[in-house]
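With one protein chain withheld, the remaining protein chains of the complex are depicted in position.
And then subunit A:
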Amino acid sequence: MTYTAASTKKDVGTKGKISRRYLLKRYVDHKYFFLMLSPVLLYYIIFHYAPIYGVIIAFKDYKIVKGISGSAWVGWDNFKELYTGLYFLPVLKNTLIINFYKLLFGFPAPILLALMINEVSRPLFKKTVQTITYLPYFLSWIVLSGIIIEFLSPSRGPINIILTMLDFKPIFFMASVDWFRSILVSTEIWKTVGFNAIIYLAAMAGINQEMYDAADVDGISRVKKIWYITLPSIGPVIVILLILTSGQIINDDFDQIYNMLNAKVSSVGDVIGTYTYTEGIQKMNYSYAAAVGLFKNVIALIVVLIANFIAKRWSDETIF
C-alpha cells in the first residue's frame, strides 16, 4: 500500500515504455487497494454487467432448454410487437401520464411544506409536524396500500362516510377508473412529502439571516419575504431537483402501483413495470418482456443523460 508522490510525478509527461512501467509500478504499489476493491468489482461484474449481457435475449426467441446462446436470433421481432401489439402502447401511455401528474403535483408539494414549516417559530410544533409528515416514508407500500384501501373503503372509510353524510353516493375509489390515478398521485405525495421537504429545509436554513433582518427594517410582510427572499434563495436547488426528477418520467413506481392495482383499474393503472412483471415472470414470455424492459431502459437512459446535461449547464451542483 505504499505509494509516493514521486511515482505519480514521473508518470506525468513521460511517454511509451517508461510510462507503462511506472503505471505497472503504480498498480503494484496499490495492490492492497485493488485487493480491497476486488469484491466490489466482482459484485458489479456479476450483478450488473452480466445482466446487461442477458439483455440480448430481447433479440432472440429465448427457450429455457436452449439457454441464452443456444436460442435463435430473431432481430427486432420482439420490439415490433411493442407497437403492433394491443397492450404495450396503452401501458406506455399510462406510465407517462401517471409520472407526469406525479411530477406536476408531487414536485411542488414538498416545497410548499418546507416553506410553511420554515415559517413556524415554535420548535416543538415544527418538530412534531416534521416527524408526522415523515412517518409514511418509513413504511412499505404493502403496509400503506393496506391502510389506504381501508381508509378509502366505501363502507368504513372516513371520506365515504363524510360523503354519505352530505348526501352523496359513496365512491369505491380503489376500483374507479376515474379516481385511480389521482389516488396514485396523492398517496405518493402523502408518503414522500415529508422526506422530500428536508433538502429544501436545509437550503432554507442556509439563507443569510441578514436579508430577513433588512426586510424587517423595511417592514416587509412575511408573504413578500417568502416571495422575494426565500424562494429566490432556494431557486437553484429547486431547478436542479426539477431537472433531475423530470429524468424519472418513464421510471414507474412498481412498488406502489403493483400493490394498489386491481383488475378493475388495470386499463388506467397498468404501467411498464407491472406489465414487464406479468408478461415476463408470470407468463414466462422472457424475450418479449426483456424487449419491453430494454425499451424502457434506453429511453430512461436518454432522458436521464439529457436531464443531467441540463443540470450541469445550470450549475456545478450535479449528483455525478
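Quick notes
Rule of thumb we're sticking to: a residue touches a chain if its C-beta (ideal position, glycine included) is under 8 Å from a C-beta of that chain, and two chains touch if they have at least 3 such contacts; residues count from 1.
What we mean here is this: contacts and distances are computed from a predicted model.
With the options "TatD family hydrolase", "Carbohydrate ABC transporter permease", "Phenol hydroxylase P2 protein" or "4Fe-4S dicluster domain-containing protein" in hand, the undepicted chain maps to the protein name "Carbohydrate ABC transporter permease" (source: UniProt). Note on the undisplayed chain: of the listed residues A:50, A:97 or A:177, the one touching it is A:50. If you put the hidden chain back, the residue from A:91, A:184, A:234 or A:294 that touches it is A:294.
The missing chain lies against subunit A, touching residues 1-3, 8, 23, 26-27, 30, 32-34, 36-37, 39-41, 43-44, 46-55, 57, 68, 113, 116-121, 125, 128-136, 138-143, 145-151, 155-158, 161, 190, 195, 198-199, 202, 209, 212-213, 216, 219, 221-223, 225, 254-255, 258-259, 273, 276-277, 280-281, 286, 289-290, 293-294, 296-297, 301, 304-305, 316-320.
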